[in-house]
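With one protein chain held back, the other chains of the complex are shown just where they sit.
A, B and C are the chain letters, set down in written order, and residue numbers restart from 1 in every chain.
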Amino acid sequence: MTDNLTPKVVEPTIFELSSPGRTGVTFPDPDVPRAPLPESLLRADLPLPELAEVDVIRHYMHLSRFNYSVDGGFYPLGSCTMKYNPKINEDTARLPGFAFTHPLQPVETVQGNLALMFTLQEWLKEISGFAAVSLQPAAGAHGELTGVLMMRAYHRARGDTKRTKMLIPDSAHGTNPASSAMSGLTVMQIPSDARGNVDLEALKAACDETVVGLMLTNPNTLGLFDEHLEEVIKIVHDCGGLVYGDGANLNALLGIVRPGDLGFDLMHFNLHKTFSTPHGGGGPGSGPVGAAAHLADFLPSPLVGVIEEGDGEMPPLYGFMEPKQTIGRVKAFHGHFGMFVRAFTYIAMHGPDGLRAVAENAVLNANYLLARLRHTFHVPYDRICMHEFVAEGKVEGSDVRALDIAKRLMDYGFHPPTNYFPLIVHEALMIEPTETESKQTLDAFAEALIKIAEEAKTQPDLLKEAPHPLPGAGKTPFGRMDEVKAARDLVLCCWLP
Amino acid sequence: MTDNLTPKVVEPTIFELSSPGRTGVTFPDPDVPRAPLPESLLRADLPLPELAEVDVIRHYMHLSRFNYSVDGGFYPLGSCTMKYNPKINEDTARLPGFAFTHPLQPVETVQGNLALMFTLQEWLKEISGFAAVSLQPAAGAHGELTGVLMMRAYHRARGDTKRTKMLIPDSAHGTNPASSAMSGLTVMQIPSDARGNVDLEALKAACDETVVGLMLTNPNTLGLFDEHLEEVIKIVHDCGGLVYGDGANLNALLGIVRPGDLGFDLMHFNLHKTFSTPHGGGGPGSGPVGAAAHLADFLPSPLVGVIEEGDGEMPPLYGFMEPKQTIGRVKAFHGHFGMFVRAFTYIAMHGPDGLRAVAENAVLNANYLLARLRHTFHVPYDRICMHEFVAEGKVEGSDVRALDIAKRLMDYGFHPPTNYFPLIVHEALMIEPTETESKQTLDAFAEALIKIAEEAKTQPDLLKEAPHPLPGAGKTPFGRMDEVKAARDLVLCCWLP
Amino acid sequence: MTYIPLTPPEREAMLQAIGVSKVEDLFQDVPARHRFPKLNLPPALTEMEAAAELSELAAANETVRDLVSFLGAGAYHHYIPAAVDHILRRGEFYTAYTPYQPEISQGTLQAIFEYQSLLCALTGMEVANASHYDGATAVAESVNLAYAQFRGKRTKVVISPAVHPQYRATLRTYVQGMGLTLAGDTPETVTSDEVTAAHIEPLIDENTALVIVQYPDFFGRIYDYTALIEAAHAKGALVCVAANPIALGLLKTPGQMGADIVVGEGQPLGIPLSFGGPYLGFFTTRKQYVHKMAGRLVGETADNRGQRAYVLTLTAREQHIKRERATSNICTNQGLMALASAVYLSLLGKTGLRQVAELCYHKAHYAAAQITQIPGFTYCFDTPFFHEFAICCPRPVEEINAHLLEHGILGGYDLGQDYPALKDHLLIAVTEMNTKEEIDALVEVLAEVSHD
Partner (left out) sequence: MTYIPLTPPEREAMLQAIGVSKVEDLFQDVPARHRFPKLNLPPALTEMEAAAELSELAAANETVRDLVSFLGAGAYHHYIPAAVDHILRRGEFYTAYTPYQPEISQGTLQAIFEYQSLLCALTGMEVANASHYDGATAVAESVNLAYAQFRGKRTKVVISPAVHPQYRATLRTYVQGMGLTLAGDTPETVTSDEVTAAHIEPLIDENTALVIVQYPDFFGRIYDYTALIEAAHAKGALVCVAANPIALGLLKTPGQMGADIVVGEGQPLGIPLSFGGPYLGFFTTRKQYVHKMAGRLVGETADNRGQRAYVLTLTAREQHIKRERATSNICTNQGLMALASAVYLSLLGKTGLRQVAELCYHKAHYAAAQITQIPGFTYCFDTPFFHEFAICCPRPVEEINAHLLEHGILGGYDLGQDYPALKDHLLIAVTEMNTKEEIDALVEVLAEVSHD
């Protein structure tokens, strides 16, 4: 091939595309007299790029085409629940009646919003078995911070100020320890046992009167339901600690079991995982927190409640209420309302049977993939899994790494599984298919992985040099990245003052 | 490269993706008693595919990525006016107040629609210089059929039934003769002269009392404004004929000259060219017809008119009216209303100065490209052009054809110009940049063509084998097509009874 | 200028490259006395002003959502799954041109190929083209096919008066210059006793090129046309059936009845009412007539790498090749609407379309049964119907509809407008969008009318 055949795929930056004098949108002249501008407070220059609408559309259209997405294909990213995002959600969230309401309007003018939020609170309570739910937290980690602060406040409210230690299993997501640290707590790591459960002995040993509680992901990040869950919870409770549920994996439990029933004291939901709100290339999410009765008063403020009961003719009047011992607010306004609309739509369209079907099929899909792959890749904690499982990205007789397998999957048109998490599995490949994938897709994915394992032995360079520049849907024209260069050069901005 | 590296890009058909028992959308159970079905009139089987929503979205998402589009890049398809389609148009056309109105509602309930249509009629009249406009025709060719039937009806209404001959320049679009033939007329072709104008002598010789009229595209399909336009029109009028304007190229004339002022008797507009309604991968378009006063009564029915004048307080009441000697209706209902909304939005956002700027910049862009390319490709009718020009897709010292150049342009990320039209230029490359392209884009395109001309001499196979499988935005992974196989096998359907 | 990227210095540089000093110099060929007219148009609006103005216009309408609608008569309010418009909004689809360059248009081409296949599956036919402007023009183009098939030797077209009045009107316009005679286009003969076959069959003779009927017909009636088609075939004529595609989710296909051409209005398949357009004319026929068919056609082939692919084929039928000898003048068609219908059919599939068809059927029959229990309201025809039916009313339809509108109900279609003998006849359409509650409200208001 001559050089002509490989034109640069690089898309210029929006600054490089700028041409002085262009604009992509204009505004009317003022219809009021101009007021004198505060000369000493004006900026000298506004160094923004200048483009016409067509330039902007083409630029972002090109960029979009460099992305892999759920709308484009299978995205088995463990722990992320990359399920298909129903299109109706996007439309309901954009209804002008929702999109054009201001968060500080008088409640009388936003009863539709408040009814939706109230109902969603009620539904999440029913799904999880908690006594109260606050919709305010913006994401999972934000929910954790909220929950940890609530646990802290709970103990303090009882006058118990010496509890400063949070127990966190070694399989936990990084946000768990980080959230604890942000709340001024120290973190103590609890190991897992050989079957992937919390090590009961270690837990018992750690439990004392300085324990704030345990942050537990269940099913855990190995995709396993702790076989001694109720015992784990009891041990923590017995030492006066609380059990926080990281609800990232709730997708496996919808209609299967309610964390509140199991004894969890509080938990965050991820609407952007379980309830199908899109991940948006990194966000926004939404991380409501549910609490058992004894913690409900500590929830962040405000909650939506009924401030005047309705009757046969009049609907109730909804308004905001402040929990008695609230930790305060964790962000401005009421949370990610746009995500509430999506999650509400999703739950409304599933009903109790549909939600259970979600969990059942998610778990079925994961176990099927596990069955198809366990003879090719070693699965260190190999038992019936929930919605995901973790294999080792290693192939006997080859020096390829999980990363190489991940990159080679791109050549086959698949998004790789989560790599190198959880930390307790070497070269982890964490595979979560979700319930929105078909058997055909799972089979194709399994076959690709089996073939790649074969290639790892016969043509390892195919993996080590992957991804290759391939045409076709879902594939992009970039090769492996120089991460060191990025960290060394630290070019974080293409405009500098 | 091993075979592994070129996985099939082929996307299965929607039938191949079907899995029995799936569905992408469900409907509620009837809330009324079921009525007995008419057993003898029921179909045995409904052989439609069965897919979940995710299957459908991914399928069409994949297909979309095989397309080149204006949103993706430069699309200099001569005669097609592939200008950028403003995004606001798509939103206004989808406003529920428009999208959910039924064409047969009482006029009192659709005054917004009628006001919009009335105003658009008025605006098109003002832009073109005609006395009346019907919005009904669905596309350019449909406007032509309408116009030709009107010309025929006009002569007949005068009792002049021997006029059966339509004069059509050899540079005309195929729809012109086809529309005439569909109206039962015979077509007589008029040659062009050496400067690309209508050959006056030939025209004079053809003009007699059997002439219905002349169908004239001006600027013509060479992109040239006829240098004797007024004389051409006079010659036809002098023999009792009418002059029909094919308005495909109106983009060059907005605010520059009004066809009605020049003596055209009637003309169709292409809202999908001049007024930025998107081409939709082949349609829908919209082809309103404007007519001078003496032809206005023949327009298709109905037009929108004021049925009760307004006053200071009350807006007028709009309704439908039937022109006195109407040829009848040319389709059901009132035309492509969704396109009217887009064109209305576009005209409203341009105003008189903006429309003139459209024409000026379209013509400027074409002349600039012509200036950059005339030394590389022979331009047979080389004078100041309007919105487009036609070059010969040949390179001295090479046997490549226009087709090869076109396909090679794809490797450079460009959509090729129109090929092999107009017929009077050998190996025609008909280039229409439109006003929505930047100098940067035109320069890149010119440089690509100049480079390709070089390649034609040094590496002709690069052209003959083009397009090559290249990654990157705007490029697709398919090679040249076997057109003969398609016509021979005639596989027109992947489902057969 | 937000849509014109050129800046003044760029324009300057370009004029220089062209060799003129100002942009006006490019327009020397335009007759001077008419050059640069002052257009009397309102000054340009910015986007936010235009958005506001268009919103105001839209708000000046009452929609089938604001009102409860029982209006059909050729355009129907059905549920459009959200995913349809999400696909249509892909810039790659709606801002592409006709797929004349197949290597970079496989998206459109395969989608049309699938559309053709879906329409064949639905109608029971063998080939479909890539679309016509609407149902009316598809009917009109069926005449062109038949006319060409008989090489102009048969000059009569028989059409049922129970075909949509606007389709018949369109057909009359189309045939003006063709030297054809239309028989059967006699709405004045339609009375409550009218039976299409009985009316039509006697008109078919050896000079008949084409017979056109509708299914369900304009009155919502469903007939099995098998015998009529046999009779037409016996005279050598072709038969075109204009069908409602939702009805085909439930009913025997025209293909099964022996039709030669099946056309129709595709709007019910996921296309918004949008005050009458853009809609979708679908056109299917038997493979033997494909060379006489109008419009674009996508066929399967392979590229030079052996990959399955699609191209426009049999283009020698079309105007850009054959000019005055083309099968039709059609060029731009309804590509994006065809895509909408393909996505709609893909989403609903076998189960969903049947479900919608049944919902329409049951709800319409419930409505009809309730309405005809009101004194003074009777069935007009004694024939099975699908989702639309004609009711003889005790008072003029105009009055009834005005009364309904006062109650927020968009009444039916006044058949007296087109059929003199059907004065006081109201054509009511019911779809899956109408709840029982709405139907009961309609019945209640109609009952009031009968009392007044």
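Of note:
By definition in this document, contacts are C-beta pairs under 8 Å (C-beta built on N, C-alpha and C of every residue); 3 or more make two chains touch, one makes a residue touch a chain.
Everything quoted here is computed from the prediction, not taken from an experiment.
Here one chain is not drawn; of A:121, A:134, A:183 or A:217, the residue touching it is A:183. In the full complex, chain B touches the hidden chain at residues 19-28, 51-55, 57, 61, 86-88, 90-91. In the full complex, chain C touches the omitted chain through residues 47-48, 51, 55, 65, 79, 81-82, 86, 89, 91, 432-433.
Please note the rule applied: only the chains that are shown with their structure count from here on.
A straight line joining the Cα centres of chain A and chain B is 46 Å long. Averaged C-alpha coordinates put the centre of chain B at 20 Å from the centre of chain C. With each centre defined as the average position of its C-alpha atoms, the distance from chain A to chain C rounds to 45 Å.
Of all residues in chain A, those touching 2 or more other chains are 19, 52-55, 57, 61, 86-87, listed in ascending order.
Counting partners per residue, chain C has 1-5, 10, 45-47, 81, 83, 85-86, 91 as the residues that reach two or more other chains.
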